[in-house]
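One protein chain omitted, others in place.
Chain nomenclature is as follows: A, B and C, assigned in order of appearance, with residue numbering initiated at 1 for each chain independently.
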Amino acid sequence: MKKLINRVDDVVPESLEGVGLAHPDLVKIDLEHKVVLRVGGPRQGKVGLVSGGGSGHEPLHGGFVGLGMLDAACAGNVFTSPTPDQMEFATRAVDGGAGVLHIVKNYTGDVLNFQMAADLVNGDVEVASVVTNDDVAVQDSLYTAGRRGVGATVLVEKIAGAKAEEGATLDGVRATAEKVNANARSMGMALTSCIVPAAGTPTFQLGDDEIEIGIGIHGEPGRRREKLVPVDEIAATLVEPIVDDLALSQGDDVLAFVNSMGGTPLIELYIAFRSVASLLADRGISISRSLVGPYITSLEMAGFSVTLLRLDDELKRLWDAPVHTPALRWGA
Amino acid sequence: MKKLINRVDDVVPESLEGVGLAHPDLVKIDLEHKVVLRVGGPRQGKVGLVSGGGSGHEPLHGGFVGLGMLDAACAGNVFTSPTPDQMEFATRAVDGGAGVLHIVKNYTGDVLNFQMAADLVNGDVEVASVVTNDDVAVQDSLYTAGRRGVGATVLVEKIAGAKAEEGATLDGVRATAEKVNANARSMGMALTSCIVPAAGTPTFQLGDDEIEIGIGIHGEPGRRREKLVPVDEIAATLVEPIVDDLALSQGDDVLAFVNSMGGTPLIELYIAFRSVASLLADRGISISRSLVGPYITSLEMAGFSVTLLRLDDELKRLWDAPVHTPALRWGA
Amino acid sequence: MPALASTTVFVTEGMIEAWLRLSATRLRERSRELTELDQAIGDGDHGINVDRGFTAVAAMLDGRSADPAAPAPDVAGTLKQTAQTLIRTVGGASGPLYGTFFLKASASLAGSPQPTLGDLIAALDAGAAGVATIGGGQPGDKTMLDALTPALSAARERLTSGAVDQVLAVAADAAEAGAAATIPMQARKGRASYLGERSIGHQDPGATSSAILLRALADSFQG
Partner (left out) sequence: MPALASTTVFVTEGMIEAWLRLSATRLRERSRELTELDQAIGDGDHGINVDRGFTAVAAMLDGRSADPAAPAPDVAGTLKQTAQTLIRTVGGASGPLYGTFFLKASASLAGSPQPTLGDLIAALDAGAAGVATIGGGQPGDKTMLDALTPALSAARERLTSGAVDQVLAVAADAAEAGAAATIPMQARKGRASYLGERSIGHQDPGATSSAILLRALADSFQG
């Protein structure tokens, strides 16, 4: 395992410290609770947004703390949900009297820990939560853990963040977050595995000509293993189930988010974006907003994911609203 | 070789197309010349900024075309300087009567091709050029090709771009670009090699516990090969020669730019930033601006580089000025 | 320990501490194996998670016994502190699940200052029920319940007839058999459920760590 680290146990706290040192104007770090907090909080009267999850997905979530996005992000160990006490601390810290929205990716651990945290602040802070579950690689079923939360989480954080910044109520912010999640679907693939620092070995092994289709963001195995094919074909494999599941059709307007899993460089990511754009153009679906880059990653994994969000005027306005965080910035 | 591509020969044009499709509000692509152009150009009375170089360093240079930065970027084949006709096209396309600055990284190929391009437009367009040469891993000498141009190039493009946007003359913009280059130094390292698509095999081989210190941005071998050590030690190896060469001392104020070589994820990059920040704090040097991310890369190479720029009030003002490009955006 | 009829045997706080410490040792020893199981059908952290959690439990026990002002602990109190420690340090799915397991077990013993082995088995049963409630799973879903549930029903069956070590040995045996029986199952809960049919053919990491806990229980009470 070759990583730019000091000690395996220090990976998460030292990385958080780095974020704090690089962006002192935007965030402050509570190292005891491993929470990234927006400077100047809590904001009276504004709904607070708290997210969090296992580390290893940077810039998610800590890189999205700031104006127009999150108020706090809880960092777990690598690929391990943070604990209720972290979430409790974050929730209390950002409550400005208007309540707090928990943005939770749909994994058993995240859901259970956020639920425990909500129980812990019950009576003190009004908490609502939205669970993102956009990964079409996973069959949705009442009898399983359901779909995973992946790329849509970034879009929920941006758009719900803008809604909260506008002064919406907790119910209003929650409804917007749910609207984004309901209108977004994702699917990803990997060229290589990632290495959990504490494990020290790759989570899975892929042959020199193999790829994993339907990968999650933790190196968990995907739908199937395939031979490497041109990216145009890979993109079709990812885009089709998304388009089907969202029932996108001619004339629809989407935000296209092409995300690097961490180790894939921009030169390749833009080729993938081109593939996605041409598949959508073929179907008469227009891309009126786009996001290309590493925003929800799996450590050093090479690969990419595609997230499509069906847009309407409200979502466009909220997407375009100012945002100023370590990883996403415009209009401010 | 596992890459998200279609055909090796299409890597550069398809990636450029992707940039154009993702950012139609900012750039347009001339595929014939493989040039990324700022929309709405040429701008009358504004000095035009043209850069370019081999591909594989994305977002450099095409990702820096837009408000407050470049007017055009010429894309060569991977790691191969573009040709004079591309540069001639770009230079003519962006000239708004106030002349054009060529921003050239100091490599024999880039220097010679840009020189030929300048000769080709001689008499039609007033051209000045700045050659960046900030890499302290290379001994500077009159009898060699001198130091390489690396991380400072990003800073030159941003700051000279802001100067041009302010309406400065060609001489003024050139002087600012030279000031940035004179006050910036860099050094990089690699954990892994990169693979030039047309070559299909890694440019170099590193053992499972080896790193390359003083790597360039083309996978060219560095100063020496070492055993992997904690990132705090690696950072010291990179920072010390930079601090010495810039003669930075207590009370100085710098921009700290910690750059991913392409395959290194943000979680590690922020740990590296923390190391750099603590080394500078030890010396009483304060970081008043920072940039952390993949901005000048070497395909999928894992590793990082450090660039320090000594700041004064003018450089801070120009750094803070609005910029709106695919890869760098604030204030607009 | 002599082969007493187990219903009448008292469970002391020291026995619980011994169990927790032996569990911590065993989970550390087998952490890599658990992580490898989790790499196959999960995200490769289960061994790391439970090792971190039980190391913290052992540290909590050490800290407590080094503190002269700490009140004398009882079984329910130790189980509760164990739950709190796990919830605070493990994270992931197994943190709340094992946390709930110990929390519900503790609650079930709250009124028993001198619990018998029967009380302990009933308490662990309550713990397993808590896991089923918050996780929404049941035996056959390829989770820790596939080790816990058969282990506790085997123990219950043996309770009136068997000696302490027999009761806990059959529980540990059943837990190990239950963990092995997860191999052909298709996961319906937790991260492995994302795999659908590809989850078949691998042993569940959580069922395996549960079997380790039950074997440690048998071994520590016997010792």
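Structural remarks
The working rule: a residue touches a chain if its C-beta (ideal position, glycine included) is under 8 Å from a C-beta of that chain, and two chains touch if they have at least 3 such contacts.
Computed from a predicted structure; not experimentally measured.
Considering the complete complex, the chain that is not shown touches B.
When you scan B:31, B:112 or B:229 for touch with the missing chain, the hit is B:112. Listed residues B:10, B:126 or B:220: the one in touch with the omitted chain is B:220.
Across B:196, B:228 or B:280, the residue that sits in touch with the chain not pictured is B:196. Note on the undisplayed chain: of the listed residues B:6, B:83, B:237 or B:325, the one touching it is B:83.
By the touch criterion stated above, the residues of subunit B touching the omitted chain are 54, 76-85, 107-109, 112-113, 115-116, 137-139, 143-145, 148, 196, 198-199, 201, 203-204, 216, 218-221, 223-224.
Operating definition for what follows: only the chains that are shown with their structure count from here on.
The touch graph of these protein chains is an open line. Chain centroids computed from C-alpha atoms place A closest to the centre of all protein C-alpha atoms shown.
Chains A-B form the pair with the most C-beta pairs in contact.
Taking each chain's centre as the average of its CA atoms, subunit B and subunit C sit 55 Å apart.
Per-chain CA centroids place subunit A at a distance of 33 Å from subunit C.
Those residues of subunit C in touch with two or more other chains do not exist in this structure. Residue positions of subunit B with contacts to 2 or more other chains are absent.
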